[in-house]
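My questions all concern the structure below.
One protein chain omitted, others in place.
Chains here go by letter, A and B, matching the order in which they are written, and residues are numbered from 1 within each.
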Amino acid sequence: MLLQRFLVRLMTILVTLFGVAVVVFVVIRVAPGDPIAMMLPPGASNDDIARLRALYGLDKSIVQQFFIWLAGVLHGDFGTSISLRQDVLGLVFNRLPATLELATVALLMAVAIGVSAAILGARSRGTAVEAGIDIASGATLSIPDFLWGLVLILLFGVLIPVFDISGRVSPQLDLPFVTQFYLAESLLRLRFDLTWDLLKHMLMPAIALALPLAAIIAQLLKQSLKEVLDLDYVVLARVKGFSETQVILREALKNAALPTLTLVGVQFTFLIGGTVIVERLFSYEGLGNMAIDAVINRDLPLIQGIVLVFALLFVLINLGVDMMYALLNPRLRHG
Amino acid sequence: MEPCLEIRSLSAVLPNGQRVLRSVSLTVQPGEVRALVGESGAGKTMIGKAVLGVLPKSVRIVEGEMLIEGESLGRLDAKARRTLIGARTALIPQDPLTALNPSRRIGPQTTDRLVRILGWSGEKADERIRQLLQEVQIREPERVLKCYPHELSGGMRQRVLIAAAFAAEPRLIVADEPTTALDVTVQKQILRLIAQLQRNHGTALLFVTHDLGVVAKISQKVSVLYAGKVVEEAATPDLFASPQHPYTRALIAATPRYTDPYASLMPVNETVLAGLADEVAGADRAWRPSHG
Partner (left out) sequence: MDEARILRRGLSPRLWLAGGWLLLALLAAIFAPLIAPQDPLAQDLMLERLPPFWLDGAEPGYWLGTDSLGRDLLSRLIFGGRIAFIVAFAAAASACLIGSALGLIAGYFGGWADRVISRIVDVWMAFPPVLFAILLVAVLGTGLSSVIIAIAVIDWTRFCRVIRAEAMSQARMDYVESARIAGYGRIGIMLREVLPNVLPSVVALLSLEMGIAVIVEAILSFVNLSISTDDPTWGGIIAEGRLSIHQAWWVLVFPLITLIFTVLSFSQFGEGLKARFDPVLR
């Protein structure tokens, strides 16, 4: 039964990824610009162009191209970037850690801010504090990450220049890292000076990404906390002598978090989607920034690779959220 | 002897000014079972909640005093009051299905007060709760402690809650209609268990119910409530032998005898109700709200 559900789920994931691959393939093959012409110096002979076309497999029909590419992907070969002339998979793996670290920091901040605001709001339900939290979260939620990024650039890049608003790390620093997970590695190597420099670069884009999600968490979690706080087992916990904060943390939070969790999963994929433009805004050297360059350069293999990696991330997050939901809900775990 | 619980002319109102408790006074002596009986909406649950400090936010106490073993709850700050209530009282809730946290195992849920509020060691608390689970006739305490609530039946859950209530040896337990939500077959067993544990541990019990049959079985003293007002107070045998108030007489008459399952519920007499309305209105006229 469980295995069957898992297999069905796996099938949907594969179908979704296949669909994404097809759509990207179709979309970019209609592109009017010729990527090959961009690669060669002006005045290259037709023979040269044809040879390069053949090299990148662009002389075959779209269906043929797709299946050649798909066969490659199944062997772990995503092709060669046209503009950077490197292996696509290598390029993606080089940039993905930066984006993952940024998204993780943003998610942690969103959860921290959102959960605190929700607890504060539920604690002071019916007061002006709660009304304030409602208004603030409503407005925060309506302003997308792109605009938050610009606001933060103005506030902390220009008005009070305390944070860096460009790049991932100060260029003059000597980096001892062997992986691209700079933040994690700086922590492991106890190089907290580097951690601080990375965070100073990461904080602004991360807040821009985190704020809308934090507002959604605050709203949803506060609502379900308020519902849970009227239930009998919470009343019983109060009678046992626990304070309101203890009651919320120990009894209410976990049960109230379940309905919020499913929505946060979808919202987290939106957050990752948002890294594309926020990385651009802060010149942060992540996957999204590279994606925009790839589109501008008509780098077909690179675009395909990046979009597929994003899609894979999204479906994995949704899968992870479903699994967490089952783990947190004892009724599902045993049932 | 100092009463375990003393309530002096307690009044409470809703935001719209409607009174839900009208100068309620009652005492519970140590080791005594006091029944609070009345129809739904009479305010009997409100009294229990007021004592335990868990009134809904909309209900406001406007008059009166509550003392637990001589300590006035109103004079304590919020934290001290919470600790006092947590240490000396306990609640046996109405619905065992909703009174246990679905996402926590029975073990931590039943020992958290012992450990976190009373400062016991984990082993001592575990030992204590196992002992109590045996007292409420749960055969495999070890297994039950590892269960989640949804793995237990309603009767089992109520036993667990009773064990948890008695575990910290509170002086006073508020039992809020503890058998109403259960199957009829289980009701009697649970009632017998509560009576037995109450006797063995010498705990005072404030027993909230709408069922005079239950009152007769378990309590020594009764307060009869109507519209938030105590209309009669007596020792249990006296109440059944010679009810003084017409409402009490009507309630007794309306209770089908357990020996006669075909006896139907009799409606409360209209004139009795009219008289009651006058009485309550009279009490309201006499009452001068201090908040103006």
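Everything that follows uses one rule, which is that contacts are C-beta pairs under 8 Å (C-beta built on N, C-alpha and C of every residue); 3 or more make two chains touch, one makes a residue touch a chain.
Given the structure is predicted, the values throughout are model-derived calculations rather than measurements.
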{"item": "Chains still shown that are in contact with the chain withheld from the display", "value": "A"}
{"item": "Identified contact with the non-displayed chain, of A:F93, A:F146, A:F177 or A:Y325", "value": "A:F146"}
{"item": "Omitted-chain contact residue, chosen from A:L3, A:L74, A:A128 or A:V158", "value": "A:V158"}
{"item": "Of A:L52, A:A98, A:V169 or A:A311, the one touching the omitted chain in the full complex", "value": "A:A311"}
{"item": "Missing-partner contacts on subunit A, residue numbers", "value": "12, 15-17, 19-20, 23-24, 27-28, 30-33, 138-139, 142-144, 146-147, 150-151, 153-154, 157-158, 266, 269-270, 272-274, 276-277, 280-281, 288, 291-292, 295-296, 298, 303, 306-307, 310-311, 314-315"}
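Methods note: only the chains that are shown with their structure count from here on.
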{"item": "Length of the line joining the C-alpha centres of subunit A and subunit B, rounded to whole Å", "value": "52"}
{"item": "Footprint of subunit A on subunit B - complex, ascending", "value": "52-54, 57, 79, 82-83, 85-87, 89-91, 93-95, 98-104, 112-113, 116-117, 148, 150-151, 161"}
{"item": "Residue ranges of subunit A touching subunit B (in the complex, touch as defined)", "value": "125-126, 231-233, 235-243, 246, 250-251, 254-255, 328-331, 334"}
